[in-house]
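One protein chain omitted, others in place.
When the chains are written out, they are named A, B and C in that same order, and each has its own residue count from 1.
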Amino acid sequence: MKILILGDVFGRPGRNILRDQLSDIISEHDIDFTIINGENASGGNGLTIKNARELLSLPIDAITMGNHVWHQKEMLDAIDDFPQIIRPLNYPDPCPGKGYKIFLHQNKKICIINLSGQIFMPNLSCPFSSIQALMDDIKDTADLFIIDFHAEATSEKIAFGYYMDGIATAVYGTHTHVQTADERLLPQGTAYITDIGMTGPLDGVIGVDKEIVLETMITKRPKRFVTATGKVQINGIILEISDVDGKATAITRFYETYEV
Amino acid sequence: MKILILGDVFGRPGRNILRDQLSDIISEHDIDFTIINGENASGGNGLTIKNARELLSLPIDAITMGNHVWHQKEMLDAIDDFPQIIRPLNYPDPCPGKGYKIFLHQNKKICIINLSGQIFMPNLSCPFSSIQALMDDIKDTADLFIIDFHAEATSEKIAFGYYMDGIATAVYGTHTHVQTADERLLPQGTAYITDIGMTGPLDGVIGVDKEIVLETMITKRPKRFVTATGKVQINGIILEISDVDGKATAITRFYETYEV
Amino acid sequence: MKILILGDVFGRPGRNILRDQLSDIISEHDIDFTIINGENASGGNGLTIKNARELLSLPIDAITMGNHVWHQKEMLDAIDDFPQIIRPLNYPDPCPGKGYKIFLHQNKKICIINLSGQIFMPNLSCPFSSIQALMDDIKDTADLFIIDFHAEATSEKIAFGYYMDGIATAVYGTHTHVQTADERLLPQGTAYITDIGMTGPLDGVIGVDKEIVLETMITKRPKRFVTATGKVQINGIILEISDVDGKATAITRFYETYEV
Partner (left out) sequence: MKILILGDVFGRPGRNILRDQLSDIISEHDIDFTIINGENASGGNGLTIKNARELLSLPIDAITMGNHVWHQKEMLDAIDDFPQIIRPLNYPDPCPGKGYKIFLHQNKKICIINLSGQIFMPNLSCPFSSIQALMDDIKDTADLFIIDFHAEATSEKIAFGYYMDGIATAVYGTHTHVQTADERLLPQGTAYITDIGMTGPLDGVIGVDKEIVLETMITKRPKRFVTATGKVQINGIILEISDVDGKATAITRFYETYEV
């Protein structure tokens, strides 16, 4: 089985390039299941109902989120209407939405989990104890466990990868919007990469117009962020998974740029 | 001209793999000038006098540093005895050491600059105004400007890259210890990568023994860090620079792992 | 001379209680000069032009600001029209507004300075080097130096107090919205207090409706902040200053609560 996972879709440029390219990518690479991170899909800030529907009209099976999950307030009420959307597991209970979901696909039960890190991030519950509690509950109910670990610090992401090594099928990072080059199978077989990158504007600053970001960083004064224009990129990974034992056999980076 | 730049050398494993491999790498890739980041070379924390001498006995032309620069206290007094060591420019004056140095090499004046970011980092002076002031002073005194931007946040690193685009020959990030896959020539020609990665243990957490890091992250209690053992990696980039106009013509990632 | 200084005026409750009580306080305590911190005067976030005019129609001589200074965007263009408004000195140049102002009052030149701390605060320039550079310039041009040090960490505030001890007439903290009980004359004579507190709602959380704050802290999900209602407080200090040598002779806390 081949699973395509794409990094944080950013604003209209990110949504449009998926509309234009996703089907071709899926065909070309013989993809069976597609996951995207959608926390920045609406103007860089969260996900509106409209944009969720727009993305889910494409061949996308699951959408994970991150620290921006509630920045479009309507999603607080709407998230439970979207079985495909998964928000970080380690929000305190009770919380709208769900932190994982098991998809039945080609006779495989694929569990997709979203978690937030703590270092340089909002104060959610400990991701290590959250995943431990979840796995104690559900480890026998799925065949594959794919985890989007949405975090800033490389140390926390790598440590989390080792923590799940041999337990999860794959642990991949999101949030920094820059793809890392450290993809590999960890010693116990879990596929790992620190960050899969971003799907959106290439010539901005993690999605935002670069002149605006520079102005705020130089003046230290706030300014309303605007999505960058111009060329775009699609960033992500392709996981190959054994049909025999459900273990990852390969993790390959996907990094394409497009004129628009 | 080809310049090899290697990411944060971590502890004895990092120093030893350079002792064993650096000459071969330099020969094989026809390297003219070599820069390493040395902020973690002594047990992961700063750089001792002894280790500085050990590294400089290898074919290393310049050593840049970062937030760990003063963690071996003896370096406060000794740094001015090492013309090859460069610490972040944006420490407040007066400060031992220097934030840049111009090397004369093959009739080219190569200016190496080290700067620290501010986001999720110590409160040094603004790197944007620091580099502006420096460039106002020295822009006509060197042919190449190579900048190690030691920072955590991808946004600040990318923004800094754009800020220097067309001015610096190359801007590369260090500090996260994970190599990124976004190397490219920016629109105005500056070679750029968000992080060049780490030279040291492969199977630790950014250099540290993974069991210890996991224990501190799970228990939230401190524990003395120990350098990881086992396989090692050398991470970095190779810059190719035109002899005609001193502009970067290529930036290539270097990422090798070694059994030890 | 007696100077009244009032802590961060918060929203309409803060503005209204000053409208109702300030003149009486000034009469009762025989105040000669009045300073307020206005960074939260408009809905808790910055200061609108309208609210600035409203406050300056009261017997207020100077308004200092803080990290919220630019949260009402119109103030970026308008601040230079208000000679009484002082924003943190350590914003990078160029920046609208000014970081200090010398007022001529009763034949005394009173210099009011506003500075931001760095610990747990935005990345402005170092307040220690900023004040050093300013004092090198202007130390002979005023009789009194009164500094609003807008900062979070008690360590940085106390350290700054000592740094200016014997140089400034008074150093007082703002930003935490809670008055501290450590007012005193430092060894070299500078009047000091870590925080003068807030002027606004008593039964909120530093000005904001407590149920909303509790909900955000418990759920870790964002919610729009609303100013608290009910009883209000006026917090501040009264400085007494010798007419002979311009030194502080007393610093007294002012802490009153009012039914509304």
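Keep this in mind: a contact is a pair of C-beta atoms (placed from the backbone, for glycine too) under 8 Å apart; a residue touches a chain by one contact, two chains touch by 3 or more.
Fair warning: this is a prediction, and the values are worked out from it, not measured in the lab.
Chemist: Return the single residue from B:Ile49, B:Ala78, B:Cys95 or B:Ala250 that touches the missing chain.
Modeler: With B:Ile49, B:Ala78, B:Cys95 or B:Ala250 as choices, the missing chain is touched by B:Cys95.
Chemist: In the complete assembly, which of B:Trp70, B:Tyr100 or B:Phe145 touches the absent chain?
Modeler: Answering carefully, the residue with contact to the hidden chain is B:Trp70.
Chemist: Residues on chain B that touch the omitted chain in the whole complex?
Modeler: Contact residues on chain B toward the absent chain are 70-71, 76, 91-92, 95, 122-124, 218-222.
Chemist: Spell out, residue by residue, where the missing chain touches chain C.
Modeler: 120, 126, 128-129, 152-156, 158-159, 162-163, 176-182, 187, 194-195, 197, 203, 205-206, 208, 210, 213-214, 217-218, 220, 253, 255
Chemist: Identify the residues of chain A touching the omitted chain, counting contacts across the whole complex.
Modeler: Residues of chain A in touch with the missing chain: 92, 118-119, 123, 125-126, 129.
We adopt the following convention: only the chains that are shown with their structure count from here on.
Chemist: Mind checking chain A against chain B and telling me if their interface is mostly the same residue numbers on each side, over half, or mostly different?
Modeler: Same residues, largely: of all residue numbers at this interface, over half are found in both copies.
Chemist: Provide the C-alpha centroid distance between chain A and chain C, rounded to the nearest whole angstrom.
Modeler: 44
Chemist: Residue numbers in chain C touching 2 or more other chains?
Modeler: Residues 92, 123 of chain C each touch two or more of the other chains.
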